[in-house]
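The complex appears here minus one protein chain, its other protein chains still in place.
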Amino acid sequence: MAQNFSRYFFKRLLYVLITIYFILTFNFFLFRVMPADVEDILIPKGADEATKEALREYYGLDRSYLEQYVDYLGGFLHGELGKSISVRVGAEVTEVLAVYVPNTLLLVGFGTILAVFVGVVLGRETAWRRGKLADRIGSSFFIVFYCMPTFLFALVMLMLVTHYFPSWPARGTFSDDYYDLDLFGKIIDRIQYMLLPMFALVIETIAAFSIVTRSSLIDVLTEDYMVTAVAKGLRGRQVLRAHAMPNAMLPVVTTVAINVGWVLSGSIMIEIIFSYQGLGYLTWDAVWGQDYPVMQAVFMLETVAVLFANFIADMMLFKLDPRVKV
Amino acid sequence: MNNLASVWGRARGVAIAAIVLSFLMVLSAVPMRPFSDAAAAGQTTLRIGMMEPIDSLNPQIGINDNAYVFYGLVYDFLISVNDDLGPKANLAESWYRVPDAVPYGSVWQYNLTHGAKWHDGEPFTAADVVFTVSYQTGVNWSTMWAYQPYTLLIDYAEAVDPHTVRIHFMNPDTGLPTVCTFGDSLMIPILPEHIWKKIPVAQGAFSYANPDPVGTGPFMCTERIYDEFLSGNRITLVRNPDYHLGPVKFDRLILEFYLEATAMVIDLQRGAIDLAALTAPSYDNLLDWLESHPSAPIGTYAGLTCTSYSIDIGTCMKYNSDPDYNTLRMDPAVMEAMALATDKEFIRDNIYMGFAEVGYSLMSPIYGGLYWEPNATERYDYSIEEANLILDAAGYTVDSDGIRRCAPDNPYKGFKDRLELKILVEIELPEDVATAKFLKDEWREIGIDLEVDLVDAGTWNNVVYGGNYDLCISYWSGDPDPNYIIYTQTQKALEGWSENWYYSEEYDENYTKSVLELSIASRIQYVKNCEKHTYEDKAWIVTVYPYGCYGWREDHFTGWGDWGLDPGRQLANFWSANQLFFDLEPISTNEPPSVLFDLAAGVNGTAVQVTAWAWDPEGEAMTYYLDYGDGTNLTGDIPEDGELSLSHTYTRATTFMMNLTVSDPTTGVSTESYAVIVEDGTNVPPSNIRIRPSDMSKLWADEEMDYLVTAKDVDGDPLSVDVCWDDGSDNYSVGLSSTSSIQTSEVAHTYGMGEFAINVTVDDGTYEVTLWFVLSVSDEKPAGTNWLIIVVAGGAVAAAAVVGLMLWKRRGAKEEEDVRLP
Partner (left out) sequence: MTSPLASLLSAERKEKLKLLIRDGRIFWSKYKHNRTGIAGLGILVFFVSMAFLAPLIGQYDELYPPNSLEWARVNPTLSAPSADHLFGTDLYGRDIFTLTMYGARASLIVGLMASAISIILGTGVGVAAGYLGKSWDELLMRVTDFFLVIPWLPLMIVFAMLMGKSFTNVIIVIGITSWPWTARIVRSQVLSVKEKAFVVRARCIGAGSFTIVRKHIMPNVLPLVFASTILLIANAIFSESFLEFLGLGGDMISWGNMLEAAYDGHAFESYAWWWILPPGLFIIVLIMAFYLVGEATDEILNPKLRRR
C-alpha cells in the first residue's frame, strides 16, 4: 500500500509540475498577445526614440521572444517576477504581491474552513431529514444562495450594513490606527474588516457544499450496505457517523479542491465591492492597467493554488477511498 | 473509514476552536474600538479622503491628480500659488527679471530662502535648483516629459551664490535667448541633488520608484511610505517642524484612498475623515443627507476648480492611414455639425447633475481676466436643425438607414464615405461613458453613426497619443499661468502633449507672441486669441467645466476659508505650500473638568474640612490650586476618585471666600465657595452639601442613575435634607443622623433630557441652607453601548442556534429506532 501510494504521489506530482510548466508558457504568450506595447503603457505623453530604446533595454524587450522566455522562466525559479509597470510603477512585483496576497489568504483561508464545516453540517442534517420540513426549507435556501450571483448578495449586504450599522467598517482592509496597535489589536482590527467580505464570499460556498454533501449522503444512504447495516441492528446516528458520512465525504473533498479555484475568482467581485485589498482586487487593477508583469504573477499564483488544492485532494482521496486504483 | 472519521473529528475540533476563538475576540474587542477620535494617540491629525491611490512616489512619473497633491505636500516649488492664484514666495523669497539681460526678460533671478532644509537634514542650496533644471533640460528634455511645457523654454540655470540662482530662457527652435513671461510660475518641484544625481535620467523618468521621497515641503514621509504606497490604502505624512515658511499647526496629515465614493461620504458623516474630495453624485447624496441633518458640522463647496478642469471632445486632426478610421471627421462642415449637435446643457444637468458649467474655451472662467467666452455671434448653440442644414449644404445625402453619405468629390473622403465615426472613451470615467452614449443617440439625428469604443486608460493613452482615432473624450486641467494649457495646441506639442494633433499657423503665432510679450495687457490679448482659435476650429469641443466637490468637518478644524472667493485654498491647489494647510487649526475637543466646590463651615481655631469633587470628561489627571481666602493656599493633585478633602484651620470667625482652580492638561476651571467660621459655642450651619451622580460617564436621559447626597454638621445636629429635582417629580427627603462627619445618602432618579437646577435644602434645626446644582442631561449615548447590545444580541442568536441545533440532534437521535432510509 505504501509503495503504491508513493508511486501515485510522484506520478501526480510530475503531472502537476508539467502542468505548471505549461501554465507558465501559456501565461507568457497570453500576455504578449495583449494589444498594447509596454513602452506605450509607460510613456503617457510621448517620448523620443532614444528613451524608448533605453527602456526596451531596461525591461529586456529588445531581445527575441525566445530569450525573453528563457529569462522569464529563469526569473520565475529565482523568485524574480519583474517590475510593475502601471499599478505601482517601478516597484518589484514580489513587493506588490507581498502586500496583497496575505489579505486574500486570510479571507479565503478562514472563509473556506468556515464554509466547509458549516456546509457539511447543514448538508448532513438536511440529508438525514430528507423529505421533512427541515430538509425542504434548508434545500430551498441552499438553492437560492447557490444561484445567487455573489456580487448581488455582497452589494445588498453592504447597503444594509452601511445603512443600519454606520459605524461598522464596511470597506477597506484595516483601520487608520492599524500600525499603532499592538499585535492583539491588529488581529481584532483585521477580523472586523474581514467579516463582511468573508461572509459574502462564503455564503455561496456554504450553499454549494451543503448541496454536494446532501446529495452525496443521500446517495450513500441508498446503498445496499447501508440497509444491511440497519438490518444488523445498528442505531441511526451511529450509522450516520460511522458508515455513511465517511463515504459521503469523498465527493466533498473533491468539491473543496475545485472550490478553491472558484473562491479565488469570486474574490475579485467581493474585494472590489468591499474595497478589500487582496489578490482579486490586484487582478482587476492589473488587468485594467495592462500591467502584465503583475498579471502574469497573479495568474500563476492562482492557478498554482488551484493545482495544489487538487493535488492534495487527490492524495487525500487516494488514502481514504479504497476504490481508487493507481 | 477510521482514518477519515478521526481526521474529520480532529479537524473539526480545531476549526471549531478557531472560529469560536475568533468570535470571542471580536465580541470582547468591539466596544473598545472608537472610529472617529481624531485626536487618538495624542496627535492632531488632518485626514483627507480621496479617490484613486497615487500611482507613483516619483514626481517625474505620477500623473493622476492625487499624485500631484502628494508632490505638492512633500516638495516645494520656487514660487507657489496664493489664495487668488497669484504667485507667492516659496523657496524663492523674491524674484525679478535681470535688468541687463539681452533680451530683457530672458534671464530671471531668484533669491532663495536661507535655512530651508531637506527632510533628511541636508541644507537646501542653489545647487539643488541648478540640478533640478539640468536634470530635465538639454539632452534630457525629451525624456523628462513630465514638466516639458515649462522646461521647453529653459536653457540652463546657474548658481550665482549658494542662495541665488538665475534661470536662462531660450527659444527652443533657435537656441537664442528669449523672453519668458511665466518665469514667476515655473511649476516644477525642486529635487534634492544629493539624492537624484544617482538616478539615471531614463530611470528617473519612467521606472524609478522613489521609495524614500525627500523634499523640502511642509510635510515629511514616514519610514513606512513605500509600504503604504504599495498597499494603496493611505499615506501618512508628518509635519515638517523646520519648514522654512513656518510649520503647520497639526501633527499629521493622512491621505486616505477610497475605492468607493460612498464610503468617503459615510466616513465624513461620522467624522472619520476631515476633508473629502467627492464625485458629483456622492456630493449630491451628501447634500441630501445634510438637508435632513441640518445641525451636522459639515461644510461643503462645489465650484470651479483652481486647476481649470474641463471635459473635452477631441477630433484627431492627423491623417491616419488605418481603414478603420474616417477622415471625414476633419471636414469643417462635419466638425461644425458635431459642435452644433452637442447639447452641453443636457450634459451639465443630467450627467454632471448640475455640478458643472457649460464649457467654451479650454481655459475655464477661473482664469478671470484671461478667460475668453464667445459672444452671441461666435457661439455655436445647440441646434440639431442647424447641424442638419450645414451637412445638407455640404453635400451630405441621407441614406435609407438615416446615416449620411458624403458627396463623391469631398476632399476629406478617405476609406469611408459615410459618416461612421468612432469615439474613444476611458471606461473608468462613468460620466465620459454616459456622455458618449448620449452623443451616440443624439448624433444619429444628424446622420452620424457614432460607435462608442470603451477602453482602459492605458489603451486610451496609446491610441490618442499615437493619433490613431476619430474622436475621443478627454479632460484638461491647467496651472495658474495659461502657458501650460495653450502650449498643448501648438506645433511643438505634436508628438508630445498634444492629444488632438491640432496645428494652426495663426494659433502658433499667437502662442509665440503670448510667450514673448512683456506687456501684460497685450499678453492677455494673445492668450485670448489662442482660446478663440481653439473654440472656432472646433478641434476641441469643451462640453463642461465640472465642479470640484468637497466636504469637510467644521468641528474638527477651523480656518477652511471660502473656496469660491479664494480658489487658491482649494485642495486642488497642488502647487506646493497651499495656504489652506497653514490656516487650518485643529479644534481642541478636550473638555474642561467639572467641579463642585462644597460649602465649608467650622469653628474658629479648629480644623475645618474643605471638600470638593472634580471630574474630567476625558478622564485626564487633574491638579488643583486652592485659595483658602485667608491668605493661604495649597496646590496638589486631585485624587483618582475625584474627591478632594482637605483640612484647614482658620484663625478668625468670619466668612471666607475660597477659590478652587482645577486643571486638566489643557484647561483650568475656577470655582468659588465659602468657609463659614463661627466662634466657639455658636451653632455651626450645615456644610459640605453636595449632590452628584455616582457615575458621570453613564449619565444620560431616561436612564436610572444613583445620586449621592452628602452633608455634614460639625456640631453633630441631625439634619433634614430635601432634594427638589426640578423635573416635576416628587422631592426626595431624608434625615441624616447626628454625627459630625460627612454623611452620604444614595437615591436613584431618572431624568429626561434637559438642564435641571437641583435644589438641595439642609436644615439642622437652627439654620436652613439651600444650594442649587445645575445638571445637564443629554440623550446621546456613545456608540459603544449600541455595540454592546448588538454583539450581545448576536451572541444570543448564536447561542440559540447552537442550542437549537443540539435539540434538533437530540430529536433526530430519539428516532434511532426507525432509521429513515429513502
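We call the chains A and B, going by the order they appear; numbering starts again at 1 in every chain.
Definition applied: a contact is a pair of C-beta atoms (placed from the backbone, for glycine too) under 8 Å apart; a residue touches a chain by one contact, two chains touch by 3 or more.
Not measured: the values here are computed from a predicted model.
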{"item": "Of B:58, B:231, B:262 or B:410, the one touching the omitted chain in the full complex", "value": "B:262"}
{"item": "Selected residue (touches chain absent from view) among B:159, B:427 or B:771", "value": "B:427"}
{"item": "Residue of A:89, A:220, A:295 or A:313 in touch with the missing chain, whole complex considered", "value": "A:295"}
{"item": "Contacting the left-out chain in the complete assembly, out of B:222, B:285, B:477 or B:720", "value": "B:285"}
{"item": "From A:155, A:187 or A:317, residue that would touch the chain that is not displayed", "value": "A:155"}
{"item": "Contact set of subunit B toward the excluded chain (per top definition)", "value": "261-262, 265, 281-282, 285, 346, 349-351, 427, 430, 434, 437-438, 441-442, 452, 454, 456, 822"}
{"item": "Contacts of subunit A with the absent chain, listed as residue ranges", "value": "15, 19, 22-23, 26, 30, 33-35, 143-144, 146-152, 155-156, 158-159, 163, 222, 258, 261-262, 264-266, 268-269, 283-284, 287, 290, 295, 298-299, 302-303, 306-307, 310"}
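Just so it is clear, only the chains that are shown with their structure count from here on.
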{"item": "Euclidean distance of C-alpha centroids - subunit A vs subunit B, Å", "value": "36"}
{"item": "Of subunit A, residues touching subunit B in the complex", "value": "35-37, 40-48, 50-51, 54-55, 58, 83, 86, 88-91, 95-96, 98-100, 110, 113-114, 116-117, 125, 128-131, 134, 162, 165-167, 169-177, 179-180, 185, 187-189, 191-192, 195, 218, 221-222, 226-227, 230, 235-237, 239, 241-243, 245-247, 249, 272, 275, 277, 281, 288-290, 319-320"}
{"item": "Residue ranges of subunit B in contact with subunit A within the complex", "value": "1, 3-5, 8, 12, 15-16, 18-19, 22, 25-26, 29-30, 33, 35, 40-41, 47, 55-56, 58, 61-63, 142-143, 145-146, 148, 202-203, 205-210, 224, 226-227, 229-234, 254, 256, 258-260, 262-263, 266, 269-270, 272, 428, 456-459, 461-462, 465-466, 495-497, 783, 786-787, 790, 805, 808-809, 812-813, 815-822"}
